[in-house]
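Beneath this line is the structure, given in structure tokens, with notes to follow.
Note that one protein chain of the assembly has been removed; the remaining protein chains are unaltered in position.
Here the chain labels run A and B in written order, and each chain numbers its own residues starting at 1.
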Amino acid sequence: MTLLELKGVSLSFAGSKVLDAVDFDVPAGRIVSLIGPNGAGKTSLFNCITGFYKPQQGSIRFDGTEMLKLKPHRVTQLGIARTFQNVRLFREMTVLENVMSGMHCRTSSGVIDAILRLPLQRREEAEIRAVAEECLSFVGITGGWDREATTLPYGWQRRVEIARALATKPRLLLLDEPAAGLTSGEKEDLIGLIRRIRNERDICVLLIEHDTGLVMRLSERISVLDHGVMIAEGTPKEIQANQRVIEAYLGVEEDAFDL
Amino acid sequence: MSIFDIFTNQLLNGIVLGSFYALVALGYTMVFGVVKLLNFAHGELYMVGGFAGFLVLSFLAPYVGPGWFGVAVSMVLAMIAVGFLGVVIERVAYAPMLSAPRLSILITALAVSLVLQNGMLTLTKGQYVPFGASLGFGGVRIDNFFISYNQMVLVGVAAVLMLALELFVSRTQYGRAMRAISVDKDMARLMGINVNAVIAITFFLGSALAAAAGTMAGAYYGSLWYFMGFLIGLKAFTAAVIGGIGSIPGAMLGGLILGLLESFGTQLPGVGSEWKDVFSFSVLILVLVFKPTGLLGKPEQERM
Partner (left out) sequence: MADFPERPSAWGGLAVLLDTPQKRYAAIAVILVAMAVAPYVFGSYGTVILTNALLYVLLALGLNIVVGYAGLLDLGFAAFFAVGAYTVGITTLHFGLNFWLALPLAILLAIIAGIVIGAPTLRLRSDYLAIVTLGFGEIVRITARNLRETGGASGLIGIDSPWLFGWHIRTPLDFYYVFCVLAILGVIASVRLANSRLGRAWLYVRHDEDAAEAMGINRVKVKLAAYVVGAIYGSIGGAFFAANLGAISPESFSFRQSVLILMAVILGGMGKIPGVILGAFIVILAPELLRDFGDLRLLIFAVGLLLIMLFRPSGIWPARSKSR
């Protein structure tokens, strides 16, 4: 079953085409990677999926629902969560509070409930906290929840971000370069974590990543984007042998030498 | 008076008013272009400019006379003085806040505006201060249409200033740098542009233009008031938004449009002069809600 389906998505900024008629599927329950040279448009594609960018053309369907016109918070409510390329935790707030933000869209107590401390609010607060603690434990953070989130070491901050995304109870998790800046030990942990997310929580994972070794080991399916065009899709073995992909990467490296 | 007479007279009023709005709006728009900040204190610079012009004139009147020449000299000196004041404000109050949360710099700008406003309130004890220029009442009359020499000079001077600015921005290196910074400040810095110097020049020019408008307003309307910057600031902001914030021709166009809107708007049934400001603010809100990029503005760059 296809969980996420992009058809003919085109995106332009001020005249330059960032994405050109991109077709892209993510099957349910898989770990899929999106790779490509720098500037290929990968993060832009993520932004289209999550509703931050509005493509000029095309369709984006999530489990059958057309998402092109939806606002980002609606996309998350429907079940797509994400992390960011540069970790964006909420400053001046604790680790736990950061993760609790994920549960906002799954609860509903409002002004009156808060002021009068109605039962709904008490129940929801307990639930929010429980889910947040559980997500933090799941990613391997079992203490220090009251620390200000941005004071954590980088690798831990990335985990908090993942926990935060998990707290929204998604069905599809978008990870934008989750391995960037991690040590090789942390990368091993990340691979294990992503597999557990898929296996234990039945969440489909789509990641953008530059570490090709990690990508080849982890992914069940790889899609390659180059200059806004989807040039290949397949298993890791197929992609490694794909001529166009090799050229796209080699081509970039040649230009890199010219600088 | 026929409809035609009313029309032409309001047209003239609108152009005169629009000239003031445009001059002040230019400062808003230029500063917004380079530092992405709405300088709340800008309206007060108009007010301070008016008072500066008044001060200069009162000293120089024995030498240059209280007529248009005297006013012009005072205006130029006021422009220079207030231009520097603008740079000082930028260096002292805004530059340190650029990395702080947005809310902080907005409140700082508000604080600067309040300091200027209340400072002048204290100095003038809230009284209207007569400007002291003698500009005469002569003009040209065609049937029921009268345009005074003062109006002609005013619009002319405003036009000259705006033209000079436009030439400066489009022809010189600094103008190019200004535009580069407004598109991408970090890239401009990487390309070797001295961003701080260009920002300082921008503040200087914007403040100078506001001061010019203030001095001319003092001369034309005859008196100055510590609170005059408040309203002008809002109107000029409206003008800048109508024309498209960040666009220099937009500010000029917006100023003119707002001036005309106000002149003709007050002729509508039921909208007397006491509703003039409500009319302008409503225009502002409507424009911001429905077309925030204005007429000539560039669409907001996507975040992320």
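Methods note: a residue touches a chain if its C-beta (ideal position, glycine included) is under 8 Å from a C-beta of that chain, and two chains touch if they have at least 3 such contacts.
As the structure is a prediction and not an experimental result, all values here were calculated from the model.
Looking at the complete complex, one finds that the omitted chain is in touch with A, B.
Only one of the listed residues, A:82, A:158, A:171 or A:221, touches the absent chain: A:82.
Among A:73, A:217 or A:244, only A:73 touches the chain left out of the display.
When the whole complex is considered, the residue among B:114, B:129, B:153 or B:195 that touches the unshown chain is B:114. Although one chain is hidden here, its contacts on subunit A can still be listed: residues 50, 52, 71-74, 76-77, 81-82, 84, 88-94, 96-97, 100-102, 104-107, 109-111, 113-115, 117, 121, 124-125, 128-129, 146-148, 164-165, 168.
Think of the hidden chain as still there; on subunit B it touches residues 37-38, 40, 92-93, 96-97, 100-104, 106-108, 110-112, 114-115, 117-119, 121-122, 125-126, 230, 234, 237, 241, 274-275, 277-278, 281-282, 284-285, 288-289, 292, 303-304.
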